[in-house]
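What follows is chain A.
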Amino acid sequence: MIGYLTAILIFVIISALIGLALNLQWGQAGMVNFGIFGFFAVAAYVAALSAMAGVPALVAALLAVIATVILSALVALVSARLREDYLAIATLAFAEAVRLFLLNETWLTGGANGLPGIPRPLSGVASGLHYELMFLGISVVVLALCFVFAQLLTVSPFGRVLRALREDDLVASTLGKTTLSFRVRAFAAGGAIIGAAGSLHSFYFSYIDPTQFGAFVTAYAFMAVIAGGRGSNTGLLIGAVSVMVLLEGTRFLKDLMPFLDAGQAASLRLILIGVGLILLLIYRPQGFMREYRLQAKDGDVS
Partner candidate 1 sequence: MSDPILTVDALRAGYGSGGDIIKGAGFSVSEGAISTIVGPNGAGKSTLIKSLVGLLTPRSGTITLNEADVTRLNAPAKARAGLGYVPQEHNVFRNMSIGENMTLAYEFIAKGTKGLKAARERVFDIFPDLVHREADMAGNLSGGQRQMLAFGCALMPGPSLLLLDEPSAGLSPKYVAEMFQAVKSVNDAGVSILMIEQNVKEAMVISETAIVLVSGQVRAQMPAPEFLNHPDIHALYMGTADVTAPETV
Partner candidate 2 sequence: MLQILLNGVVSGLLVALPAIALSLTYGVLNFPNFAIGSMITMGAYIALFFNVDIGVPLLLAAGLGAAGLATVALVTDRLVYKPLRNSDHVTLLVASMGVYFVLENVVRFLWGSDIRGYDIAVARPHRWMGMRVNNEQITIVIVALLAMVAVWFILMRTPLGRAMRAVSDNPDLAGVRGINRNYVIAAVWAISGVLAGFAGVLVGMDGVVDPLMGWNYILPVFAAVILGGIGNPLGAVVGALLIGVAEELSTLILPTTYRQAVAFLIIVFVLLLRPHGLFGKARISR
């Protein structure tokens, strides 16, 4: 039972990290990133391949972060000026291109077979449940660091400018280049957090393949952000936990309905994800928590 709980908590932390990233990119900066799963995949593969090449885990994770930051900045540079719907299409297209690459460049990524045997960090220090608990500890530290990072960005003048740009297209277009630079930086900052999430994912599972990085990752992240209240980092943590509890809860559907086969149970869970997302949008679009605001009005750009 403790083993199961530990695993769930690590899942929650990884999805909370992705949610934090989306909260910066979409929640704060208003940039709809439908391609999160592509960035997440890049991070996971970079971390995995580096670690398998013998690079120490911390450096491998750092490389993954650098890779996603650079890619995010590039994608944002190309698409940050686009209207939200086009941005969604462009980022989704990017993620699909990543998936094609992962599937086809078998020499590097193992293709559909994926990458097995990714070395787990500090595996000599502990084993079994102790190792799981230690990994959980590391994940908590990573989440804490990323949360503080996101929160500092949110309350800083940088975050206030981002929200002002998001709310007012007119201001955004008059500022032109400045707007672009703010959005690129916000997108890249989100990318850094996704880099951390991808590294944790690779190290924890020690096996990755392209099916782990599907559009459902994006759907989870949007659910967490919307449930938590767009823009609120604290709300996001609550959102990520409740979404995960809901999803894990659906695992027991199979016990309730023994006549379902494994495939049907799995698709029923994904149906529930879709339904949950839609219900949230219809009934609780404002989420559990209000967006962070300073005393000053949101509109003032300082």
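Convention: contacts are C-beta pairs under 8 Å (C-beta built on N, C-alpha and C of every residue); 3 or more make two chains touch, one makes a residue touch a chain; residues count from 1.
How these were chosen: all candidates are chains of the complex that A comes from, given by their letters.
Note that the structure is a prediction, hence the values are computed from the model and not measured.
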| item | value |
| --- | --- |
| Touching chain, any copy counted, for chain A within the complex - options 1 or 2 | 2 |
| Chain A residues touching candidate 2 - in the complex, by the definition given at the top | 32, 34, 78-79, 81-86, 88-90, 92-94, 96-97, 100, 103-104, 169, 172-173, 215-216, 218-219, 222, 226, 263-264, 266-268, 270-271, 273-278, 281-282, 285 |
